[in-house]
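Only one structure is covered here, and it is reproduced in the block below.
The complex is shown incomplete by one protein chain, all other protein chains being positioned as in the whole.
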Amino acid sequence: MLLSVENLSTDFPTKRGVVHAVENVSFTVGESEIVAIVGESGSGKSVMSLSIMGLLSDPGRVAAGTIDFMGADLATVSEREYRGLRGRDIAMIFQEPMTSLNPVYRVGDQIIEAIRAHERLSRKEALERAIELLDKVGIPCPQQRVRDYPHQMSGGMRQRVMIAMALACNPKLLIADEPTTALDVTIQAQILDLLRRLREQTGMAVLLITHDLGVVSETADRVVVMYCAQVVEEAPVRELFDRPLHPYTLGLLRSIPRLQDDDAKRLYMIRGTVPNPLEMPAGCHFSDRCDSCMEICRQRVPDLVEVDGHKVRCFLYEDSDGARKDDDGIAAGEARALADAETARQIAAADALLEAEDIRETEIEEHEGVKR
Amino acid sequence: MERSEMVASTVQSASASQAAVRAADSDDAESAVGLGAGGVRAALGPTGVGEREVRESIWKDVATGIISNRASLASGIFIALLALVAIVTKLFPQILPFDPNVQDLSLSLQAPSAAHLFGTDLQGRDIFCRVLVGTQITLSVGVAAVAFSLSAGVLLGAVAGYKGGRVDTIIMRVMDMMLAIPSILLAIAIMAALGPGIEKAVIAIGLVSIPEYARIVRSEILSIKEHDYIAAARVIGDSNFEIVFRHVLPNVMQSIIVRATLGISSAVLDAAALGFLGLGVQPPCAEWGDMLGRGRNDLLRASWLMLYPGLAITLSVLAFNLLGDGIRDGLDPKARKR
Amino acid sequence: MFNYVLKRILMVIPVLLGVTVIIFLITRVLAPDPAPVVLGEHATEAAMAAWRTDNGLSDPIWMQFINFVSGAIRGDLGMSYYTHQSVTAEIGSRFPATAELAVCAIIFASIIGVALGVISAVRKNRAADHISMIIALIGVSMPIFWSGILLILLFAGMLHVLPSSGRISPLLQPTGGTGFFLIDALIQGRWSSLADALVHLIMPTIALSLYSMAIITRMTRSSMLDTLGEDYVRTAQAKGLTRGRVNIRHALRCAMLPVSTVIGLQFGSLLGGALLTETVFSWPGIGKFAVDSVLKSDFPCVQGIVLLIAVIFVFMNLLVDIIYAYLDPRIKYGASKEA
Amino acid sequence: GGDAGGDGRGGSSGAAGSGGALADSLVYGQGAEPRSLDPAYYDDGESAKIACNIYDGLYCYGAKDAKVAPALAEALPEISDDGLVYTIKLKKGIKFHDGTDFNAEAVKKSIERQLAPNADSDMPYATFVYGEESIGTGVEKVEAPDDATVKITLRAPSTPFLKNLAMSIAAPIVSPAAVEKATGGNIGEAPCGTGPYKFVKWTKSDSITLEANPDYWGDAPKTKNVVFKFILENNTRVTSLLNGECDVIDGIDLSSTTTITDGGYDLFAEDGMTLNYMAFNTESGKCVDRDVRRAIAQAINVSEIVQAVYGKYATVANSVMPTWMASYDKDIKQTAFDADAAKKTLKDKGITELNCITYSNPRPYNAKGGQVLAETIQGYLEKVGVKLNITTYDWTTYKNKVATDPFDVCFYGWQGDNGDPDNFMNLLADSNWSMNVSRFNDADYRALIAKGLETPDGEERDEIYRRCEQMVADEQIWLLISHAQNLCGVSPKVKDFYYHPTGAVFLKDVSKQA
Partner (left out) sequence: MSDIRQTEVPASASDRDILLEVQHLTKRFVGKSSFLGKTLSHVHAVDDVSFRIRRGEAFGLVGESGCGKTTVGKLLVNLLEPTSGKIIFEGRDLTAMGSRQRTALCRDIQLIFQDPYSSLDPRMRIGDIIAEPIITNRILPREKVEERVCELLECVGLANYMRNRYPHEFSGGQRQRVGIARALAVRPKLIVCDEPVSALDVSIQAQVLNLLADLKEQFGLTYLFIAHGLNVVKHVSDRVGVMYLGKMMEIAPKRDLYAEPLSPYTQALLSAIPSVDPASKRQRIILEGDVPSPIDPPAGCRFASRCFAKVDRCGSVMPALTQIRPGHWAACHRFCDSPLCDANS
């Protein structure tokens, strides 16, 4: 395993209380594997990736767990060693290509800086390497473009520059935190295509953070689903889309409009909103919004259990004593999740219908009222 | 707006030197929520932890800002005390152990003692009493000058910011002109022309700080105009008048309040400077800057003559600064979502 | 870039004209008749009338204005009512003193201010931060004239380690040259003069720069905190750069953009502060001269000084804009709007 | 008594130059910058103080009195019987600093430049010293019959004229060549005279440097370089003395005297030629009534004020003229302090409120500034039930206001120019209200003054002025307050320093121990 994160917890002590931004997260990334992490906004994806990079901003700190990267535990490594790893073995790109590059330096210089931070190269050699890298990420006329300032480039180009910079020292692992969220779909397609190509060419592993299940499905090998600081499900990508186990994953998949869907059908909705990190429900973090919520869900946080290489954190698949249910139980759980979701959707639709009638009536009255 | 103008306006808005700096310098202790979560999505979900957002009532925010910060709470109390002293000494002058304006040459230049806490001045007047009474002038000049420049500045800034175009250009160019003359020099020239007197000091100090307010209000309005809720108001059919009064001004209020608080501190400083140069109040009126200016002649013999008034000025300016900082934290404009 | 500079330079003209109008209004319309003040104890009405005619004060006001402006364009600001010397010469002989002081003060304020600001931003909420912020707060709260007097009292009056006033011991004054004693002394190799001038500069520089230093500290801190939170700083960290390099090369470099604007503006406001500092320290510059002239109703001098300061202020702004544009490639290479 | 010693030590120590080498420079700290160094163009003591070392006049005052003695002139003038023609013999072989010769022509030019039509409206003392054609006073013509003789013809006899020629304002003789060279004939920044010191440089707002004139016609100056430093702030000036930056400072504030003596420095304190007074408005307002004026005077304890405000550094004035002038009479009776009587009268007269204007700056005759006095008097009047409303102006503004404002009382003073009684007494005969601030307009008084002007010095003349004095006291035009002392701080190393009552500081004989 290239990277293996074990029981990682990251806290932010604030005036109003401690925010557990990452709780007990474990997953692994293998050599040249693309692992996607999906989850809603605020679910702790970025904090998790920054924890790996050791770039948490104040007052965040890794509270527990180990981050094993090529045999070194990053949670305990010295700042000096960490610096040696960053940029050389683990590289990272960020969501906002517009702001991730320093506006006052030429892009070439920024890439050169990344190279020379880790390798004893002359400026000239580094410049050549930079041009090479720009070429590799598909920037036309790289010889001229190295002299550009970031503002002279479009978002897509900047993101390519970021990737080029990340690739500067042939890292083993690239953490890409929502690399395409800010980009247009056509540009997003270009960038994702590039990432896939690079993985093939260089064998670098990618930890792809995103909230877009479509991106996951097209790019990743394995998926980790996070909800409220926890991993709720983890599976190989096809497995997850074909057979989502956790009600949250299920809901997520059903709530996105798909091209081949019947448009007349109402979309499935997950009820409510993400809870405030300081006021987490006592038991399962998803319990408030879950259609299959049970008594136990409100009392205990379920464990992550494994079902044929597919991990899930839910009492539908876990006994009250914390053990994985047997296969029948799992099948039942699956069925139940599906059924509950469908029922919920129908109820919501019926509600909407009723309401509509109500309103129409009052409206007619009003109209007359005003006329009179 | 073209780039060049953007820069020009950054520069100019900064030229309300204190203003810019103070506005920029806010304690962003906790506004860095969802650090990686770019853009709007980060702010989604429920109100994030420790996230400061614009809260409903401005005055409640002001109060929260003040209370949540020990220093500004202390200065709030200090200012309240000053105000109390000013009012009490105005209404019940007999409460003072000595008449601050009546001289007794037999007591000339007494060092601080139990009887005269801060000593006496050349005319044998009790400096403690004079410092206490000085709060009247300090506070009233501060407040009046700010009220004056605030109302003029808000009006001009609002017109310039909301109307835009030529009106904006003309108003702001005039403000530039006023800004190009150091305010203290302008104030001195105005005072020299008008002659000494407290009302004139108010006018001079008020006049010179109009441009600052106009700038701040204008730039605030320009940024508020960008918000969709202004567009929304227009879409639902609000008139300009309604938009300005219902949506724009309430949202500009917070920076005005912060600026006004800090403005009082600079008005107090300016007034003291005028007093120091002998252009302030009429005797025997007690004003700190004036006391300091006069005391300076006897400085070597009686250092208390300038020690206490100077301390009084510094402390009250400090208090207003701290208070302003506190209020600004309460109203942190950075938390406003775009 | 060229267009930008040209545009900014042309914008200076109306501002200066406006300044002239404002100061003209104040001194010629609002202010009382200077004749009796200037002519003093023995003046008769006839003498005053003659004097007014001699000094062009009996012309209609618009004519006076035109005369003044046309003179000013030629560099002729009129004659001092008091000394009967040309205002240009009067100001010219004092300006180096102010410029020297203001330049020293702004350098001092910038270096200390930026350093304190950076330290307090980097060590946010630690002791260093609190100390810097307290210094900054006191800096903006203490009246210049008070801190100046306290300094004199302490260092000259009690400790006798620094001279209380003036620019230099008169006999050490470099002859001829630029009027900037530090430069003259350096050129002429008069080290004792240089040392003496530096010693004289210490207290006025500190008193004058305290306020600006505080402002710069606060500005640097907040600007630095802003940039430290920027994505590109995180990018730089992710590249594996050292802490110092990230803070200085990436965060500070960008934070300096707004700070440079403030420093430029502070130079303007230092000239205002010089009024009080020079009075307290008997510094023979235009600030003290301004106060004296105002009090003596020497209006040609007042007009000249105000105009000079306005010109400096406006050109300083211009310079800052240009430097800013130069420092910020987004402006230098005409960026599109978003960026 | 012109040479009343007082307790000034610096000046009277005769043991000059007794030990050790002399320093070659002396720094003199003064409170303001001179207006100009061209005698025709200044009217202020700060300028005169410096200029008197650069220029000589035809005559000068005695070292420590107001007696006129010849300087560039060979002897006192021969005055024709009608008192109109002055014939003056000049010393020979004297050169100006620019190398040109001093002669009768130079004297003629020096005077004529200040006469119509050459004079311009910026010459503040021209009319005072040389008179005015329009009112038939002053110099009619100046002739130079030969190189060493000057003949001055007056329009009307004037006893003070000779004293005027000894003044260091307007009277000093300037080099005609230098005047010719200077723009506008103003040598304010390039002075050139015959004096013991030559002008070196003027750093604006900072200092003026002089150096000894090696060709001086009299005794050679003792110190080579003299620097006049302008230090506005009183305490800074004192600090600079204590700090060794200055050797002599003047314009000392009373409060600093102990600091100076405690610091081991000498204090020079001698009566000056000044009068400090409060004037009643006799033309309009509540004080037109003489009884009111008297009552107010009764309410005020002048000696207490003087003691409190000026300590021992001023003399209570019971005469308009300073104590050391010849015509001073200690028997003039001023109104005595009697608060009860005052209270009664004022009550009867229904006076409850008075308007007062005053000035804020220290003046030569009032080191504390008029405001302190006003406030002090405000205190006394409050005790007799009168509220005094004080308006303070900066001095320059104030000079306008005394002529125009409708005040009841105001504060003013006078610094003598030439040591002649007329110089003090004619103030009340002046028709210019900014001089005659009481607006006192009395035919008898004016006649007396006119007569005094023509009468030659002597007992008859003294009697005239004594009558004037009595009139001022009886009519209670002014409330006399004090004659100030000139205070200087002097380094103990400095010998033979003397601050002349006319405001001149002759440094040629002053030396400083190295």
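When the chains are written out, they are named A, B, C and D in that same order, and each has its own residue count from 1.
Here is the rule we go by: contacts are C-beta pairs under 8 Å (C-beta built on N, C-alpha and C of every residue); 3 or more make two chains touch, one makes a residue touch a chain.
From a predicted model like this one, the values you see are computed outputs, not experimental measurements.
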Among A:Met1, A:Ala189, A:Leu278 or A:Ile296, the residue in touch with the chain that has been omitted: A:Ala189
Selected residue (touches chain absent from view) among B:Arg130, B:Lys200, B:Arg218 or B:His247: B:His247
Where the missing chain touches chain A, by residue: 40-41, 140, 154-157, 184-190, 192-193, 211-215, 217-219, 241, 251-253, 255-261, 263, 266-270, 273-274, 348, 352, 355-356, 359-360, 362-363, 366, 369-370
Residue numbers in chain B that touch the chain omitted from display: 2, 39-41, 43-47, 53-56, 58, 226-229, 231-238, 242, 246-247, 250-251, 336-338
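Note that only the chains that are shown with their structure count from here on.
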Maximum inter-chain contact count - chain pair: B-C
Chain occupying the middle, per Cα centroid: C
Between chain A and chain D, centroid-to-centroid distance (C-alpha), Å: 91
Set of chain D residues in contact with two or more other chains: 233, 235, 239, 394, 397
Residues within chain A bordering two or more other chains: 57, 94, 96
Interface residues, chain D side, partner chain C - complex: 25, 27, 33, 35-36, 41, 43, 120-122, 124-125, 127-128, 134, 184, 186, 188-189, 201, 203-207, 209, 225, 227, 229-233, 235-237, 239-240, 242-245, 394, 396-397, 399-400, 403, 432, 434-435
Residue ranges of chain C in contact with chain A within the complex: 124-125, 229-232, 234-243, 250, 253-254, 257, 327-330, 333, 335-336, 338-339
Sites on chain C touched by chain B in the complex: 3-4, 7-8, 11, 14-16, 18-19, 21-23, 26-27, 30-32, 125, 137-138, 140-146, 149-150, 153, 157, 215, 218-219, 221-223, 225-226, 229, 231, 258, 261-262, 264-266, 268-269, 271-273, 275-276, 279, 290-291, 294-295, 297, 302, 305-306, 309-310, 313-314, 317, 320-321, 324-325, 330-331, 334-335, 337
